[in-house]
Structures are given as structure tokens and as C-alpha cells.
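For this view, one protein chain was removed and the others were kept in their places.
Coming up: chain A.
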Amino acid sequence: MTLLAVERIKLFSTRSPYWCSALALVLGVGLTAIIAASTDNGQLSLGATQFGSSQLALSVVLVMAALAVTTEYRFSTIRATFLAVPNRTSALVAKTVVVAFIAAVLGEIIAFGSVGIAKVLSPASDLAITTGDEWRHVAGVGLLYGIGAVIAIAVGILVRQTAGAVAILLVWNMLLEGLIGIIPKVGVKIQAWLPFMNANHFLQLGGDNPAEQAGAGVDFKLSQWGSLGYFAAIAVALLVVALIVAKRRDA
């Protein structure tokens, strides 16, 4: 508990998490607002409200989580941390827990905020969240952010510099996994096992309109919750590798 308090103080005594959260909120909810405003009233579906949260704002949250670690290396406060808490694993796990929790809460705010603004701008559309699938589609964004933050922190610990970590995370999440689908025949099969593809699979609403679904056309082998578990397992595996490396490396 002490270490969680320490990481909380560290995170909230600098400005970057506030800026990143605000930016994620504006981008995520803002994109939904634009989509809602340019769709005919009554035609907007729930599946269209989460593009901003699950695609655009996610990237900002990944950057925020990576920054929480890389700035520590950038300013060598990681050394001050390891002097105060020589057990590096617990110090870094505490940081991961705090950042992942904040990311998850932020995810819920952005997801439900997006639905809210869509309701305001397109009052005639049916945007009620009633079925289990609909709840998963909206509330699941928070889970996605929390797990995504763990991946971002693991990459941050391994790479130790902001530019590198951010480049890896953005290219991986926004470009690489999508581009692999271009490879004839096997591309789609590989995509079925890529972490962020599975994260998107978890959020899929299963409507009639495939254009609304990220990761559409990929033949996933796992159930939707199975995909989330797979995404989480990859995040934990990456974190374990990062923790082992951090423990052995000279600070």
C-alpha cells in the first residue's frame, strides 16, 4: 500500500498525466461528437460511439503510461526510486498498478462520455445500453486501457527512453497489426493472434455492419472474453520480462 501511495504522489505531482488525460478525453469524446453530428439523427448506432475511445484515445493513454516510466529514466528519478525502494520488482509493480488503474478509470469516463455526447447530439438514435454485449462494448474500453497501460509500461521499462517507447507503441498499435492483414492468405491468420487485434475483437458488438467493427474479417480462434484474456496474458508476460530485465540491469 505504501508503494502505491508513493507512485500516486509521483504521478500526480507532475503535469504530464493531467495533459495526457485531458487530451485523451478530448480526442475520444470529440471524435464521437463529430461522428454523431455528421450522422443523420436516428441513424447513429452504439457501435459507432466507441471509435474515438477504442482507437484514437487509446494511443494517448498508451503514451501516458509509457511516459510514467520513461520520464523516470530520463531524469534518473528511477535511481532515486531504487535507492528508496531497493526491491525493484515491487516498486515497478506498484507503478504498473497505479497507472493501469488510472488508465482503466479514464477509459470508462471516455467510453460513457462518448455515449453521453452521442445521445445529446443524436437524441433520436437508439443508444441504450441494455444487452450484455452492449455493456461489454462500452464498459470493456476501461479494461482495454488498463491492460494496454501494462503493455506500455513494460515497453517503457525495456526501452527506457520516451521517443523509442512511444514510437514502438504507436506503430505497433496503429499500423503494424493492421498492415499484417495485407500479407496474402497468412496475414489474416497471424492477425488472429496479435494482441491489439484481440483487444478489438473483445470489444466487437457483432452487429450487421462490418464497417463498424475494428478487426473485422479476421478469423479469431478465441471467444471475445478469451481474446481479452489472451491480451491480458501477453501484457503480463511482457511485464514479467521487463521486471526481470530491470532487476538484473544496472540502474
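Everything that follows uses one rule, which is that a contact is a pair of C-beta atoms (placed from the backbone, for glycine too) under 8 Å apart; a residue touches a chain by one contact, two chains touch by 3 or more; residues count from 1.
Going forward, contacts and distances are computed from a predicted model.
UniProt records the chain missing from this view under the protein name "ABC-2 type transport system ATP-binding protein", selected from "ABC-2 type transport system ATP-binding protein", "Stage V sporulation protein AC", "Acetolactate synthase small subunit" or "Fused response regulator/phosphatase".
From the options A:Val26, A:Leu56 or A:Val85, the residue with contact to the unseen chain in the full assembly is A:Val85.
Considering A:Ala5, A:Ala22, A:Ile183 or A:Val241, the position touching the chain not shown turns out to be A:Ala5 (whole complex). The missing chain lies against chain A, touching residues 2-3, 5-6, 9-10, 13-16, 71, 75-77, 79-87, 248, 250-251.
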